[in-house]
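Every protein chain except one is present and positioned as in the full complex.
Chain IDs A and B follow the sequence of writing; residue 1 opens each chain.
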Amino acid sequence: MKTTSTTSPILSARGLHHSFGPTQALRGIDLDVQAGEVLAVMGPSGSGKSTLLHCLAGVFIPDAGAVTYRPPGRSGLEISALRESKRARLRLTDFGFVFQFGQLLPELSAVDNVSIPLLLAGTRRPEAMRRSSELLERLELDGLGARLPGELSGGQAQRVAVARALVTAPAVLFADEPTGSLDSLASENVLTLMLEFVRETGTTVVMITHDARTAAYADREVIVRDGDIAAGYRVTA
Amino acid sequence: MNPGLLKLAVVGSRSSLGRLAGITAGVAVGVCLLLLLWGGANGLSARDNRGAWLRETGSPAVSVPAASDASVPAASNPAAPPASDPSASQQATPLPLTPDTVLMRANPVEVFRGELINRRDFAALGSTNVRIPGVGRPPAPGRYYASPALQRLIESTPRDQLGDRFGEFAGTIDDAALPGPDSLIVVTGATEAELRQGGTAFLVSGFTTNPYGGSAAAYVTVLLIGAMAVFFPVLLLISIVTGLGAAQRRERFATLRLIGASPQAVSRIAAVETAVPSLLGAALGVVLAALLRPVAAQIPVNGTRMFDADLATGWAAGTAVVGLVVTASAVAAGNRTTREGIGPLGVTRAVHEKTPTPWRMVPLLAGLGAMTAAVVIIRVLEVRVPWLESPLLIGGFMLILVGIVVIGPWLTLCVSRVGLRRARSAAAVIAASRIQRTPVATFRSVSGLVIAVFVVSVFAGGSSIIQTTEAPTARPGLLQPASLHATVGTGQTPDQVTAAASKAAELPGVRSSVVGYGPAALHERDAGPEIYLRAADAPGLGFEDIPGTEVVAVDSAFLRFSTQPLALAPAPAGTLDGLVPVVMVVGTDGTPEAMDRARTTLNRSGVTATPATSPSDIQLQSATRLVQGLAVLAYLGMFVAVAIAGLSLAVATASAVLDRRRVLGLMRLMGMPVSVLRRLITREAAVPLLTVLLLSIGLGFLVAWLMVTGINDAYRVTWPAPDYFIALGLSLLLALGAVIATFGLIRGNTGISATRFE
Partner (left out) sequence: MNNSLTLLGLLNREPSYGYDLKHSYDRYFGTGKALAFGQVYSTLARMVRDELIRALGEETGAGPDRKKYEITGAGEDKVHEWLFTPDVPSENLQSNLFAKTVIALLLGNDAEQLLDLQRSEHMARMRELTRLKQEGDLLQILMCDHGLFHIEADLRWIDLTGARLTQLKKELQSA
């Protein structure tokens, strides 16, 4: 039985319930995410993983229950009580997102894609371009900044997406099947570079995956089954 | 083709139903407009054909000996001063009436309530063979035939204001001789002596059927260009709606390819899939056009509505339009699908557009070249080669229309390149990048509006000609706007004229009635340069600075609508003795009733040689029919073009959102506020629009100038009327509205559900 001491969760969910029409996606989930940890969320399709991630990230508000975000050095914030505009701002500044595919704007060059969140946050364009280029270099994409997503390989495109998610130095990185459409080697490459970076910066990661080898990069995993955390993975606070 | 497969392709899913409904509705609107406009164009020409007889001018009613240099009218002049040339009395001999001719006088200023009435007075022998269109035998003296609209007017107005001008009602003019149901036409009977007196009557043996006289080719050119200008946006609308939801369709076709459909089969499916809703829409459009015809006929064009039947296009035309639209849309859809080259694995990313090159300038430049060449031929070389001019003008205009659509993407690309370098905000970067990658698709969404603005500018430029005359103002030294004047015929005694003047003075609403004198009737060669009047009468003509003599004089330019105020001078003779009355001027209070009463009285007095005229009548005459017709077509064109363009833009903007719902949804999930998405969509519409808008406006006026000066150098293009700026503002408002209308879509379609993938 694996439990983690609950000293300083950066995100904690209590009693999350959510339904889509007749389908109950979440049935009273409790979950703590520790600051700086890399958490893999696993579970079968339709178990409610994505819904859980969306609630944690403030993409939408659960029908019942609360999500609290405690950024280091700041006071706690109940995400599930914020208005959409506030949550959007929070997602922009404090969270980063990586998805399985198709998240890059196809008409924008790699470096422009990465700099979008910075521009949205109000950074001046030259500065945004500089930081984006640096990050691309960190993720071993030197010289590919001017390419369009369609001109990159799957792994390269995914690393651009990772760069975009990390460019604002978010406190929490949410990844939904980040390597779902990549082969083993490309996945490994993306994950290694991404995790190297987040461990260095102390970024918390919540990563949905159904792939055990991907999950093995995490510090721990939880299983979501039928809208709840599987018994063996529950927080026993 | 397997019918099951086809069914799958056509009614694939709920979302494709929406797309099909969109195509059906768009094509229905397009076809309906096409048919109504076609009917309108037909109606205009049918109308002009029916009214052609009004253009008959006849031949002179007098024969003038070749030796004479005079241009004096026919009537003999026993009261002429003996000082005149002794040959004057015998220089012109009246040509006698025969059974094959009638004497006709056209009254150029038969005005009632500010509207021109087409009046023709006829005198004929009892045995005449001449038949007047819509009337038959010329009416007997004192009787008249009127168009139904005029007769209604006569019956609803006191006789002393209108009915007395014509005499006794004999019947209505047949519709076959009336341009439209609102035409005001009167045919009166008169005695031969009456008509010969004024010297403005002509002998007519038959009536022309050519409605445009010598400018027929020019008129047809203008009509064709106008029709193109109006049809083009409609065709653009049809092309835009049939391309709806292209991204979704690509995915579905890829699935079909994967399960074994050949590329040809997929193209055929695409063609059929578009043809079915197009056919449905086209049929709906035909029904709609038939239903709306009576409503459309109510729109006054050139001052009169149309007969319902004028707007009917007939089965042949209807079938042709339906067939053409359906075929064109099906072939276009099939070709588009073939061109996209959808493989079994689909088009994984947006179809790579070919980058537009500067070659796209060619059609526009060619069009401008053609039109310029036509004008140069007409104006500079001064040779008339109609077989070359018209094709050059029409072809040039067509090329310019196409050229604007072709050059748009290239200009948009140039602007977006600069824009991307200078972009500061996220919305700007995204919009500029997208425009740079897909300039053709981006420009397509505003092409309708750009074309509309061009068309509106052409028409505004063309119709600015008629806007140039200003309403006359009341100023001392000029004829008063509310006054009427008529020249006095030869041989009228001062007593007769004075009696007529005092009769007019007693009419309600008449303020003054003044008689002007001169050495001889104004149309005679002995008429002096000045008109004399009693100083006491001068204030009645609006003069303020009056010399202290009993008789004063004013230059006779006073009567010719001088724009410079004229001053009174003391008459050297100091008396009116030896002078004859030459003009009567009646001042009224300006009410329509008083004006029309005075007109009726003056024209019936028997002493006047010309019809009573007011300074404001000149406005009714100065504009030419051709340009007036064009102006009306212009406003119709503006309305259609702008409405369609707005619709197209809304449709195109909506699909720009729908085609990218997943990636935009993910951006929102990342925290991009909806407001940024709104700015993004707005920019994507605004950049191509504003880029080409100025070009459109400039080209529009240039083309109008080329056309107008090419047809007649008497016209000038001037500053457009406020209507133009209203139309332009309306276009931009509509564009804004179209974009704002899609804002509702943004929130709904970029929500979290849009980011899920199946």
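One rule holds in what follows: contacts are C-beta pairs under 8 Å (C-beta built on N, C-alpha and C of every residue); 3 or more make two chains touch, one makes a residue touch a chain.
A quick note: this is a predicted structure, and the numbers were derived from the prediction, not measured.
Novice: Taking the whole complex into account, name the chains on display that the unshown chain touches.
Specialist: Taking every chain of the complex into account, the missing one touches A.
Novice: Where the complex has a chain not shown, which of A:A81, A:A146, A:A169 or A:A216 is the residue touching it?
Specialist: A:A216
Novice: Can you name the residues of subunit A that touch the chain not displayed here?
Specialist: Within subunit A, the residues that touch the unshown chain are 1-2, 44, 192, 212-213, 215-219, 221, 223, 230-233.
In this text, only the chains that are shown with their structure count from here on.
Novice: Would you kindly tell me how far, in whole Å, the mean C-alpha position of subunit B lies from that of subunit A?
Specialist: Here the centre of subunit B sits 63 Å away from the centre of subunit A.
Novice: Please output the residues of subunit A touching subunit B within their complex, sorted ascending.
Specialist: For this pair, the touching residues of subunit A are 54, 57, 59-60, 85, 88-93, 95-97, 99-109, 112, 115-117, 119-120, 124-125, 148-150, 165.
Novice: Where on subunit B does subunit A make contact in their complex?
Specialist: Against subunit A, the touching part of subunit B is residues 348-350, 352, 423-426, 429-430, 433-434, 436-438, 662-663, 666-673, 676, 752, 755, 757.
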